Every structure is written in C-alpha cells, then in structure tokens.
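All protein chains but one are shown at their positions in the complex.
Right after this comes chain A.
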Amino acid sequence: MTSTTEQSQRSGINVARLLMSFGPLMFLALLIVVFTVLKPSFIDPINIFNIMRQISITGLIALGMTFVILTAGIDLSVGSLLAFCGMVAAVVAKGGTANTLSLSTSGAQGYGWFAALLAAVVVGALAGGVQGFAITRLKVPPFVVTLGGLTVFRGLTLTISNGGPISGFDASMRWFGTGLIGPVPVPAIIFAAAAILCHIVLRYTRYGRAVYAVGGNAEAARLSGLRVDRILISVYIIVGFFAGLAAFVLSARLNSSEAVAGIGYELTVISAVVIGGTSLFGGIGSVGGTVVGAALIGVLQNGLQFNNVSSYTQSIVIGLILILAVAFDRWLKSRVRR
C-alpha cells in the first residue's frame, strides 16, 4: 500500500511540475494571441523588439532577484540601487559630478564606457555585499535591510547628482542602450546572454545547487556543510551586480542618468520573479520562469498600451495577474500535497 501512495504522489507531482513550469508560458502565449487578434500589428517584429527592449532593464535585475528569492530572501533596494549605479556610471563616463545639463556629447574628460560599466557593476555588487553582510552577520531580516537600502541609495543618488540628471554620453556608450545588432536591440541581447549565463549557473554548477539547498532548508544546508552565510551574501552581490548592469544600459538608452530612475522597479522585478513561479519561501524556481514572468509583464504592458488602455488600468491588471499567478501556484501545490 505504500507503493500505491507513492505511485499516485509521483504522477501528481509530475503533472503539477509540468503546469508549474509551463503555466506562465501558456498564459504568455495566450496573451500574445489575444493582443494579435485585437490588433494584428502587435506581432510586428518592430513591436516585438520594442517589448524586448522594454523588459530588458527590469529583466536583468529580475535575474539577480531570482537568486535572492531562491534563498527565501528579498531585495527591495534594487530600484534605488539602479539609480545610484546609474549616477556613478554617469560620473565616471563624464569625468566628474559637474551637471552640465548639456545634451551634447562633450564628455571629453570622461573615462569611457568601459570604466563607466565597470564602476556601475562594482558599486552595485559592493552595495549588495554590504546588505548581505548586514543580513547574515547583524541578523536583520532581508526585508528590513533592503528597505533601509532603498532609502539610503536613493539619498546617495540625490547627494551625488544634486537632485538633477547627469546627461549626454558619447556614442559608444549610447550604443549599449540604443544600438542594434542586425534587427535585435542591444539591451535585449545583453538580457538574453545574462539569462543564459544565470540559467547555466543555477542549473549546472555546484554554486547553483547550494543556492537551492539554502533556500530549500537553511538548517539542513548548514548541517550538510554548506557555508550558508557566504551563499546568502553572494546572492545579494549578484542582484547588486545586475542592478549595476541594468543601470548602465538604462543610462545608455536614455542618454541620461536620472536621480529619480528606477522608482518602483523593485515591485516590477519581484512580480516578474514570482509570476515566473519562483517561491517566495525559497528553494523552488528557475531563470526560465523569471524570463517568462518578465516577458509576461512586458507583453501585458505593451499590449494594453497598444490598445489604448490607460496606464492606470494597466497597474490594476498587472497587480491582479500577480495575485492570480501566486494563487494558481498555491492551488497546484495544495492539489499535489493532498
């Protein structure tokens, strides 16, 4: 009789697993069909590439957030950190904090795009590391630490920039935001490459296994010899790194680093991860899911806009989808556990 219960549980889990990984994907396909029927030009390559460009910024951060949420953590500071890293990148690119407010490419004394990129990701990673340190060593919950970070990084941004934007970068830097390789926007390529990299890390490396283990059961992970604190710190470094990378791409695209950039991004990012099936309780989720989640939000936003639905209504729809996605996930799990 044990074997029969095992049997039924086994097949139940398989069906649920299938739904859990393909549910969001099926929903995404459905949305694309619906929007295309409503307005066939929705499916035009130009619009599709446009969507890809739109989702790449929050998508990049969502990749990092996937690591954090897999460990049952959260990072609310990413929007502010994005603004801060963007400002740092701008200062490096332009060679000073002087707010020229000029849109001319007069960054003659600047250090070039590479230094700007490096500065953005290093500062992002460091900021993440500091937060990770506070979470593990000071034992302050991630929600609180990163809520503090949200305020601190915004304040730092405003301090550097004096409240205004720093604008006007040279063409080589702008290419990362506005360039095309063939027909594909550069930000979309960066996002895709990063997603593949993250997928490989989580799925095929020792480190990836450790991240799932820590999120699945931190005490069991510790008793299995994993250095739980180090792994926790590392995931905040990763999300910080991606906030820096996203900041660089965003500044390049807008040709400006705004002090008010990224406000509310943490919510979009977390939504993408959660809609993608990653459990807020840790241990369950995937990069593929996050990409689908980010795409879902992007398609929804774009499609609604395409059909002249106001941005107010968009917010309502996206919020409801988030709740439904998690409710569906819960329902599936409760079906399995029975």
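Miscellaneous remarks
The rule we apply is simple: contacts are C-beta pairs under 8 Å (C-beta built on N, C-alpha and C of every residue); 3 or more make two chains touch, one makes a residue touch a chain; residues count from 1.
Methods note: contacts and distances are computed from a predicted model.
Considering only "Fe-S cluster assembly protein SufD", "Inositol transport system ATP-binding protein", "Vitamin B12 dependent methionine synthase activation subunit" or "Pyruvate dehydrogenase E1 component subunit alpha", the record for the omitted chain gives "Inositol transport system ATP-binding protein", by its UniProt protein name.
Annotation: of A:49, A:175, A:207 or A:328, A:207 touches the absent chain (contact as defined above). The chain omitted from view is touched by exactly one of A:47, A:178 or A:217, namely A:217. Residue in contact with the omitted chain (choice from A:76, A:92, A:123 or A:284): A:284. Where chain A meets the omitted chain, the residues involved are 1-3, 5-6, 9-10, 13, 204-207, 209-210, 212-213, 216-217, 219-227, 283-284.
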